[in-house]
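Of the protein chains in this complex, one is absent; all others appear in place.
Naming follows writing order (A, B and C), and every chain is counted from residue 1.
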Amino acid sequence: MRTPEEYKESLQRMRPNIYKFGELIEDVTIHPATRHTVAGHAKIFHIAQDEKYHDVVTTKSSIITPELEISRYLSLIRSEADMIVNVKMKRLLFNLTGTCTGGRCVGWNAINSMWATTYDMDQTLGTDYQQRLKNWLISAQKNDITISGALTDPKGDRTLSPCQQSDPDMNLRMVDLDVGERDGDIVVRGAKVMICGVAASNEIFVLPGTGYKEPDKDYAISFVIPRDIEGLTIIETRHPSDLREFEDGFDIPVTDGGITQAYLLFEDVVIPKERVFMAGEFKFSLNAVLNFIMSYRASIGGCVAGQGDVMCGAAVLVARANGLSEKQFNEKLTQMYINNETTFGIGIAAAALGKQHKSGIWQPDPLLANINKVHVGTLPYDTKRIAQDIGGGIAETGCIPSHKDFMDDEHGYGKLLQKYLKAHSDAETRVRAARLVEWLTLGAGVPGCMHGGGSPQGAKLLIRINSDLERSIKYARELAGIDEPVEPKK
Amino acid sequence: MRTPEEYKESLQRMRPNIYKFGELIEDVTIHPATRHTVAGHAKIFHIAQDEKYHDVVTTKSSIITPELEISRYLSLIRSEADMIVNVKMKRLLFNLTGTCTGGRCVGWNAINSMWATTYDMDQTLGTDYQQRLKNWLISAQKNDITISGALTDPKGDRTLSPCQQSDPDMNLRMVDLDVGERDGDIVVRGAKVMICGVAASNEIFVLPGTGYKEPDKDYAISFVIPRDIEGLTIIETRHPSDLREFEDGFDIPVTDGGITQAYLLFEDVVIPKERVFMAGEFKFSLNAVLNFIMSYRASIGGCVAGQGDVMCGAAVLVARANGLSEKQFNEKLTQMYINNETTFGIGIAAAALGKQHKSGIWQPDPLLANINKVHVGTLPYDTKRIAQDIGGGIAETGCIPSHKDFMDDEHGYGKLLQKYLKAHSDAETRVRAARLVEWLTLGAGVPGCMHGGGSPQGAKLLIRINSDLERSIKYARELAGIDEPVEPKK
Amino acid sequence: MRTPEEYKESLQRMRPNIYKFGELIEDVTIHPATRHTVAGHAKIFHIAQDEKYHDVVTTKSSIITPELEISRYLSLIRSEADMIVNVKMKRLLFNLTGTCTGGRCVGWNAINSMWATTYDMDQTLGTDYQQRLKNWLISAQKNDITISGALTDPKGDRTLSPCQQSDPDMNLRMVDLDVGERDGDIVVRGAKVMICGVAASNEIFVLPGTGYKEPDKDYAISFVIPRDIEGLTIIETRHPSDLREFEDGFDIPVTDGGITQAYLLFEDVVIPKERVFMAGEFKFSLNAVLNFIMSYRASIGGCVAGQGDVMCGAAVLVARANGLSEKQFNEKLTQMYINNETTFGIGIAAAALGKQHKSGIWQPDPLLANINKVHVGTLPYDTKRIAQDIGGGIAETGCIPSHKDFMDDEHGYGKLLQKYLKAHSDAETRVRAARLVEWLTLGAGVPGCMHGGGSPQGAKLLIRINSDLERSIKYARELAGIDEPVEPKK
Partner (left out) sequence: MRTPEEYKESLQRMRPNIYKFGELIEDVTIHPATRHTVAGHAKIFHIAQDEKYHDVVTTKSSIITPELEISRYLSLIRSEADMIVNVKMKRLLFNLTGTCTGGRCVGWNAINSMWATTYDMDQTLGTDYQQRLKNWLISAQKNDITISGALTDPKGDRTLSPCQQSDPDMNLRMVDLDVGERDGDIVVRGAKVMICGVAASNEIFVLPGTGYKEPDKDYAISFVIPRDIEGLTIIETRHPSDLREFEDGFDIPVTDGGITQAYLLFEDVVIPKERVFMAGEFKFSLNAVLNFIMSYRASIGGCVAGQGDVMCGAAVLVARANGLSEKQFNEKLTQMYINNETTFGIGIAAAALGKQHKSGIWQPDPLLANINKVHVGTLPYDTKRIAQDIGGGIAETGCIPSHKDFMDDEHGYGKLLQKYLKAHSDAETRVRAARLVEWLTLGAGVPGCMHGGGSPQGAKLLIRINSDLERSIKYARELAGIDEPVEPKK
């Protein structure tokens, strides 16, 4: 398995094709727009060498003989235990990086989703997709590469299907060109948007956007590509306070952790058939997406719990720095932990009540997975609010002069700022702690937990579908001794 | 295993020692104050014979050879799977009876708590308590008896320990008398209060009230007794609208389900040593209580979820009866299911992250168990509110004339009431459905989920103890690059 | 103005026409089903004689010269100050009776609603309804009578208008009969349901049920009648634990306060034209209802705040009786007061931002009035939950033996119960306090605040209508510099 250095070198060897602020990023490991997230992802390789965390982030391959130790992010999730470690690992990585290392978990989820989906396709259609996937995955495991995942299409008008859009490229699709591709290769055009962590990844696993029907079959595609494949241009989006990442000093307090989200622009990219896992089998696109989101929604509770843990710590650091004891915040801290453990726990429960797909993949309970998506779109906001409450005025919106002003020597006011920012702790400690609260609650560390992996509203729809209202009605009727069938008014 | 009839006959054979409204209850299976809860408990025996539910309510004994099929309520909980079925069984029984069958689960929990506690006592002190417990339990399993559990003492002044009370009897205790007991037998005096389902039970398993210190050692007692033991007098408490249980008609809409809670008055009761599992070992009393409440708090989420399921059904029944479609209540119903699944799911998670005690007992995760206690003291109130919201004015407080008035023939207005109570459904259906909402939300079916198994405030204390704040702080310090140890202000 | 005794005598002089449990209530002032609410209403007369409260419950008539001191419940609400006292008076009466004295405020609201509505009718149609109303009101003020109000029709199938119902009587209507009525008199048939406090009233003011269209014009009626008018039969509904009101002792802890809700059955009742204020003017029925509910929804926040005040006190009483200091419940008590003051405050705000109708009536702000209706359907549930939380196990569901058992002398256990129920306070004090929490939170004192005055869902509809979304969009567009008109997708 790779060392952190080998991981970074692998990124440096790639063709630069990522832009931000109109500038091509030559080296993602040192460019200010991407180095934070790369450093965060590198921590995964780092802790793989740490006895304390080794068993969390590594496992044995189920497809390589003799058994090989691999990164858990490249493994097939085959049991309740595997799924539980998934949730725990996400929590751990948020603990250690303070934010999302989404350049790995989305790709991992995509691999597992397509493992089940290719199994079903092959069984039904006689295709050989799973073998292709297996071949690629064995190689990926052996080379210990980092794989991000891409799901969301631009979509255009949300009320129209892909083929109804005035511009057919609003969802990623196969186009019928002759650009030198071999038989079985596909050529794709369009975009994937808001894709997490591609700058930190070697390859990108692409899923179809949603459930498609026959006329949309050119949109039912799944494949994996090197991040620097010809024809792919990547634009990093902004995030809150992102320009601070270009500054010196501690106004971005976290150096080994950060988030990026990108727009991927596909200009007739040729995908070799060995890397294609769906190409027009529209009936299976919904499965691919559902397989993905159930697992994603079950485990995202670990993410927000992990970030919530850090918020508890950060808020108490500011309080202590202010000269206050955390005892007076007991009720609030307890609520923060309740929020954290609730999203974590529902994820664990979804894992525990899951079942094994015929392909071997462990599928979490869909009702609990979607319940968790709703909590993930709600409870962290409450946790952030409490962190700002405990942290006080300097933490709430990071209401502190800049690092440059704090260090000012030229005008003479730097010393005064340091004097007045001191409380129970040193001024710098107090500022760093307050900046961490800011970074976590409305700064560069805020992940998109509301809409990542789909929106709460969509989850609510699935909750209603997966809740057995008729059974509830039956129980109620029996208890109340009602014989009349009580049908809803038409 | 017993049939429902054999179960009821076993109750009828017992000495009457239960009172309500100044009257001795001669036969608990037919007296209006107790027949509802007995009928609810009888359902457990009924569904044991139903293929659909058989595996939920029965299991194999782990202490009888050859393996015997026994009631799950008499089993040792030895694995995650056992604990998960515990949660599911509670949900199921609330589904089927609409309320609490607490005459079984508390006793079951007590057995398991004392199995672990007696193991620890025997290991440390060289006592033989577990063998006594095992002997009794084998007999209980073979005879398929029903065992309730008793935990709560009157306590007197909450700020004083048992031995500091002006009246030493305010907590159940051993007294030093010579009333003909054998060596090793104990004589107990005092009371246990708010004890669920004793009227439906054959025996009562008694736990010490809390963690005791040396001067309180006479209070550190655990034993099991026949419900009709000499010297024990039982007074059933009131519950909302309990007098309706003495009426005819459907104003209590549920006939096969109901709740009782009793005060047990011990007037120097002699407990034979074979039935004594703790007698003065004060250091183990806290363990006994903690073992009990962790498991209780993990599984109570199943209870409130099960009652919540029925509330969904009942509310929709009224809405349909009113001529409304449940579609307009989608958002509200979804919230009800989110509430239900959250308490259920956290219970499942506590089971999944549990671990096995050396005695073989599965102990759920204490943090998640206590998180759930807080949710159980909050979310069901929201679910009830929504049920009343959906059900409309007649459901909110059961604002409907009495069954007697509904059926009135003498004065001629009964027909008018029936005429005006008709909507999309028959008048009787509509009334029964509204009465069910009333019964569930502020009637005789309301269980004491807030304080049963301990109060949310106590759970919050345990949450803070089980949350690793220092670890959170460590993560935050590392992320923010803070070297200064940031200690709290003294 | 009447004394409490004169008030009760006025009730005793009336024809008995109220039934409960199949029995005609001969004297509402002493019958157990009605005496509590009569005693509660009598308190209004009592405190009118108390300097401390006199100015709250009395005012000067604006329609009698020379100025006469009258009950505020018979006054026209003509200013912000009048409306604010309305909110405060409701809070006070809940403070003093623990529950709803709905036999006055609904009628009062109806008078004011119809004062504005008759003004509009007369202006538009040339009718003389306001003069009729004024004549009747002058007499009512002079005689200081008690007037309840009736709004809700049985409605039948909620999706059909009155004239579409299979049974045309499902909403109260004029029928075309010749039963000896004078020209201009009307004959009404149907029912009004869930009507609060009629047993405590001398007369009943009837409003049309909702906004009607031409085919429903026979349903557009408003009038006032003596409660004992020929042809009217009244059936009192049940409420939680209502049979306890027939017992001795303190299991119903409140003697001078109680709630009744009745079904009024109109069997071709002749209403003399002097008492008819709408008779077919369907275009004004919506106004009548809106006038009513805006004022009702503005002031109901005072009601639930007043009951919430008592819950704070009751919960602390139990805590103190248990030997606990309220200090440990500070956070919870603060939340209770926040809930109380929020509903109270929004009512005050609705009054403050109201405006004067041309008829002189003060109309509260409709947006804030409806906001309050939503809070009133939510916050009191939270307040009740906290009261049960603070009160502990005996308060949560009133888990205490009956008064009869508590006093038992025959079997000898009464003394034991008293012994074990003692804590920091006397046993009786502790039980009374716990019973009060029970009575307030799930007993006979629970008012129908969710659906009284219309449901939260209806209020939400009015909130959306009264919220100026287009103005919000305009602000946002201007701020974001968006020129394109951004129309919603059709």
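A few points about this structure:
As a convention for this text, contacts are C-beta pairs under 8 Å (C-beta built on N, C-alpha and C of every residue); 3 or more make two chains touch, one makes a residue touch a chain.
Keep in mind that what you see is a predicted model, and the values were worked out from it rather than measured.
Shown as candidates are C:86, C:171, C:222 or C:342; the residue that touches the absent chain is C:342. Per the touch definition above, the residue from C:49, C:139, C:164 or C:467 contacting the chain not shown is C:467. Within subunit A, the residues in touch with the undisplayed chain are 19-22, 24, 152, 154-160, 167, 169-170, 190-191, 193-194, 233, 235-244, 251, 261, 263, 265, 267, 322-324, 328, 377-378, 381-382, 384-385, 388-389, 392-394, 396-402, 404-405, 408, 410-411, 413, 416-417, 419-424, 438, 442-443, 446-448, 450-452, 455-457. If you put the missing chain back, the residues of subunit B touching it would be 157, 159, 331, 489.
In the full complex, subunit C contacts the hidden chain through residues 80, 84, 95-98, 250, 253-257, 309-310, 312-314, 316-317, 320-321, 323-327, 330-331, 333-334, 337-338, 341-342, 344-353, 367-368, 371, 374-375, 424-426, 429, 432-433, 435-436, 460, 463-464, 467, 469, 471-482, 484, 486-490.
To be clear about the criterion, only the chains that are shown with their structure count from here on.
Chain centre most remote from that of subunit B: A (centre = mean of CA atoms). Per-chain CA centroids place subunit B at a distance of 38 Å from subunit C. Taken residue by residue, subunit B touches two or more other chains at 323-324, 424, whereas all remaining positions touch fewer.
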